[in-house]
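Please find one structure pasted underneath; my questions will follow.
With one protein chain removed, the remaining protein chains of the complex are shown where they sit.
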Amino acid sequence: MRDIAIVSFVQSDCVRDAGAQNEVELIMPVLRKALDAAGIQSAQDVDFTCSGSCDYLQGAAFAFVSGVDPLGAVPPIKESHVEMDAAWALYEAVLKITMGQAESALVYGFGKSSPGELPIVLSQQLDPYYMAPLWLDSISTAALQARTMLDNGDITEKDMAEVVARSRKNAKSNPHAQLKGDVSVDELLAEPTYLSPLRKHDCCPVSDGACAMVVATVEKAKEWGKPYAVLKGIDHRIESHNFGARDLTQSPSTQAAAKSAGVANGPVEVAEIYAPFSHQEIILKRALGLGDDTVVNPSGGVLAGNLMMASGLSRIGEVAMRIIRGDIKRGIAHATSGHALQQNLVAVLEEA
Amino acid sequence: MSDQNTEALEPITGIEVPVYLDYNFTAGRATARFLTGVKNGKLLGQRCPSCRNVYIPPRGCCAACGVATEEEVELSNKATVESFTIVHIPIPGNPIKPPYVIANLVPDGANISFLHVLSECKNEDVRIGMRVEALWKDASEWDYAMENIQYFRPIDEPDMEVEEIGRLKDA
Partner (left out) sequence: MSASAEVLSQAFTLGYTYTRSTGPVVGRFLTALRDRKIVGIKGSDGKVIVPPMEWDPVTAEALSDFVDLPDTGVVKSWAWVKHPRGKHPLDKPFAWAQIQFDGADIPMIHCVDAGDESAMKAGMRVKVRWAEETIGSINDIACFDPA
């Protein structure tokens, strides 16, 4: 694919309840900062805009249309929306740029999950005949996945706790994180189970917030005169909606997307992985073929704060900003959608 | 259900699967300020710092310019009919008996309209440009809701020219 420049990225704090702020009020600050960092005024200054959100989260029909209000869409702009994480909005923007229909794009994601009962809302992502009527929630499906791995001997509860302890520790340096601090594996293992085998800390928290990113062709980024990271590859794959037909202990969709995106074409210094449950980070690390020399989730990942519909784009933005700041030369990012890692996106980023 | 009855039934070709999700919706900062104004018997718009348009109800942002709106503007109880429709079909849950008039009303001092009921006039006499005013319920009944205004009713003022509706003279 054609190289694409990630010019700016901004994420809001992850908060359990954004209170009075509506979607417009959540989006506007991050949008403003992302545009400022790219040195442009408004959505009028890019060729394409795409957002990711889900109206079911807050129960407000057409919240995604209100999400257009902060753009300044007069005169009319070229705009699109995915009812998915904004990582897939970025994918659409990448396609537009790759096809030559745009030289620059604004991508943003937002989610206000606090007004609803998120795991129950997400039960409606499932097969509407066989599973959704049972109100099979998103924590329960992850717990079934974790149990399979534990019973198989693929992981131990200690492995899961280690993921959580590292997330909390890494999140200490992330100003946007919701859950952070020093906690030992032993302390975590002493906690009672929540939805056995999962403990509460094995599950990502519910968070409200938003994030935004400006991308462009490399030529356009140079014209703007801003530092940028290069998106070298991006792909996404999906697995069956029938859990029984999947091997839940593996993530073949991640593996296929990683291969196609070119993860193995160079060293991976940092990987930001969208693992809403601790055991899933282990599945994904294996599927992505990462060794011990890769720093996984230096931001703390989504166990430290999970913006539904924005966390995937945030993973990509986290890696991009580390490259732009000069901390690393090459990293990868992963986004997931659906229950028990059903759909997965992988992006490879390098320095300019 | 007996087996005999079961055998007589048609094969399943469709199912009813209603989904009910419970939420605790929050109004948004700008909307909360607006509704707090309504609870006190005031219509509060917000002015865009860039294009100077006044929005009601405010959403916290000018959708044309994409900038935050902060400046609060108290609007008049008087308004102009920008558009209207005569509703003949009963709407489930709506206590108002058809036929009745729903109008897009631009309050004096604002650029955009909101919807409300028009009454105390013949439906056939309602027209674009017609001048109306809000009839507020008794203050003891005021809540955080536009229903604090019982309806709008005509006033004895000349119609506004169509071109002038929603144009602010001092903008």
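Should a chain be cited, it is by its letter among A and B, assigned in written order, with residues numbered from 1 in that chain.
Just so we're on the same page, contacts are C-beta pairs under 8 Å (C-beta built on N, C-alpha and C of every residue); 3 or more make two chains touch, one makes a residue touch a chain.
Owing to the predicted nature of the structure, the values given are computational and were not obtained by experimental measurement.
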{"item": "Among A:Cys54, A:Ala86 or A:Leu198, the residue in touch with the chain that has been omitted", "value": "A:Leu198"}
{"item": "Identified contact with the non-displayed chain, of A:Pro75, A:Gly153, A:Gly244 or A:Gly326", "value": "A:Gly244"}
{"item": "Residue among A:Asp36, A:Glu83 or A:Asp151 touching the omitted chain", "value": "A:Asp151"}
{"item": "For chain B, residues in touch with the removed chain", "value": "1, 6, 9, 11-27, 29, 31-33, 35-36, 39, 143-145"}
{"item": "Hidden partner chain, residues of chain A it touches", "value": "19-20, 59, 115, 117, 119-120, 123, 128-131, 133-137, 140-141, 143-148, 151, 193-198, 240, 242-246, 248"}
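One rule holds in what follows: only the chains that are shown with their structure count from here on.
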{"item": "Chain A to chain B touching residues, read off their complex", "value": "18-22, 24-25, 28, 31, 42-43, 56, 58-60, 66, 68-74, 114-117, 120-121, 124, 128-129, 132-133"}
{"item": "Footprint of chain A on chain B - complex, ascending", "value": "15, 17, 19, 21-32, 59-68"}
